[in-house]
Structure formats: structure tokens, C-alpha cells
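Up next, chain A:
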Amino acid sequence: MNTFGVALLVVWSLLICAYGIAVLERLTALGLRHFRAAVLLPLAETVALLRQENLVPRGADRLLFHSAPLVALTSIALAALVIPLGPALRGFDPSIGLFYFIVVLGPFVIAMMNAGWSQNSPEGLSGTFRAAACLISYEVPLGFAVIGPVMAAESLSTARIVEAQTGLWYVVWQPLGFLIYAIAALFMTYRRPFDLPQAGSELAGGVLAEYTGARLLLFHIALNALFFLLTAMGVVLFFGGWQGPGLPGPIWFLVKTVALATVLLWGGRFLPRVRHDQMLSLAWKILLPASLVNVALVGILILVFPGEKS
Partner candidate 1 sequence: MNGPGLVPYLITSALLFGIGVVGVLSQRNAVMVLMSVEIILNAAILNLIAFWRFVRPDNFDAQVFAIVAVTIGAVEMAAGLGLMLLVFRQRGSTNVDQLQELKL
Partner candidate 2 sequence: MSGLIEWILFLALSVLAVGMAASMLVTMSMYRAGLALMSSFVALAGLFILLNADLLAAIQVMMNVGGMLVMVLFMVMLMMDPGGEMMWDMKRKMHMPGPGALSMTMPRGAPPSGKERQHHQMMVDMAMSTAQLPWALALGAASALVLIVLVVRTPWPFSSVQPTQDATGAVGTLLLSRYMLGFEGAAFLILAGIAGAVIFARRERAPTSRPAAATAASGTKIFTCPMHEEVRQSGPGQCPLCGMDLTPATEASVHHGEGGGSA
């Protein structure tokens, strides 16, 4: 399959996954009874957004305004290449796979900042500062939580991390690492209980205040796809990836990802919405020391029980 075909496949898969996440979100909000509504609501919102007028605010930095959603989607597509879907289905397996994943999500943060900045509106700007502070603060615990599986598998390659979990999934003996990762993932994509930068009651819609129509749709797709991506990486790191008895690899992968996404989305609804300064203290005062403790713990466990891994 040539490169263009692969790229097209990745983009289409991301769109479908973004739709899936949107459906899951409605399902967890409305309950299983309203299954049909949950499936149709995202489609209805898509149509509504597409029919909306495409406004560009006065004095906006046009280059940044138009390019921001595309940059966001491109960085997510590039990051998705590293996730192994099955024993032979790897798009891209560099030896520094996981590091590449984290690095490639950096431009996503830049795209969000560009989006907020280019709108030339005070509400957008205050939302931008908060969103940027939150994204930066949570990238650090995310990076540290990821070190646990890397130490256990002795490799940065995602395929190797999956293979190293044939004996025991990492979540079993690295629960703290998984918890930190889950919180950071919920945070970076603005899900409950962390959706203050984007909440309807926030200053005029926060960082995406002036975006309308198709561009806003692209951003929603990007955020949903990012959540799917982070959940998929969580499955790869902590839940054994595509491994499972009976069914072929990709099916297990999909099942696990959907299950994890459901648990995260549903669990997040029970907690009250976290305020902005509380979010930052959570990241720096609680998650960062906890992730350092996690690295120390995992190191000790690896030294003491050499037979524990794989």
C-alpha cells in the first residue's frame, strides 16, 4: 500500500474514531436506553455545524486562524501511526516510538494556542492562556507515567511494549502509573471533570470562542480523535495492546479501547467540575510528585522481582 493510501486510511480511521468517541460521550451522558439518540446526535451536530456560517473575526491573524485545525489534525494523524493494531499491523515502528508519540503531540498544543491567539478576542485570549497552561502542565505527568512501561519493557518501541505484556498486563502492577496517565489523558482533551476551558458556561466558549462552522467541526473532530488516540495508547501501555485469547488482535484492541474510553468518560461524570487553579495545583503539586514516586516504585519492583515482567 503506498504512502498516500496509508495516509488516507489513517485520516478516515481517525474520523470514524472521533465519531465513535462522540457517540460514547453521549451514551455515558444519556444512559443506555437512549442508544439511538446517542448515535444520531453527533451526526446532527455535524450537520448543524456545517450549515453554520463561516465567520472570521475582524483583525484575526488569518494564516494562523485557518491553519490551526489542520495542524492539530496532522499532528494527531502522525501520532496515530505509531500505535500497533495487531501483531503484524504496525504503521510505523521506530525504535524511539513512544518518545516520537509524545513529541509529535507538541504541535497539537501549538495549534490550540494559535487558534486562541489568532481570534483577536479578549475572551478567546484568556481561554487560550488557561488552555496552554493546562496542556503544558499535564504533558509532564503524562511523560513520567509513560516511563513505567518503558522501564518494564526496556524499549521505547510500542510494538515491543505490547509484546512484553504477554505474561501480565502492566496495569496490574503499575496502577499508580495508569491512574496518572488516565487523569492526564482526560485533562488534555478537556473531558469531565476537566472541561472548564471549553465549558458552555465559560467565557463565551473559551479557547474556541470565535470558531464557527466547518473549522469548529474540525476542532471537535481533532479533540475527539486525540482522546481516542490517548486511550488507545493507554491500552497499548497498560492493558496489553492487541493481545487476547481467541479473537484476532485488532478486534481485541478495539474492544479494549472502547471499554477503557467508556470507563474514563463515565467515571469522569461523577466528579464535580474542577476549577482552573485547582487543575494546575493538581498537576504540579499532586500528579508530578506522584509520577516521580511511580517511577521509583516501578524501578524497585523491576529490581526485586525480575521474573515479574513478560
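With respect to how the candidates were assembled, all candidates are chains of the complex that A comes from, given by their letters.
Rule of thumb we're sticking to: contacts are C-beta pairs under 8 Å (C-beta built on N, C-alpha and C of every residue); 3 or more make two chains touch, one makes a residue touch a chain; residues count from 1.
Quantities reported herein were computed from a predicted structural model and do not represent experimental measurements.
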**Asked** Out of 1 or 2, which chain touches chain A when the complex is considered as a whole?
**Response** 2
**Prompt:** Where on chain A is candidate 2 touching in the complex?
**Reply:** 59, 61, 63-64, 94-96, 99-100, 102-103, 106-107, 109-110, 113-114, 117, 120, 129, 132, 136, 139, 156
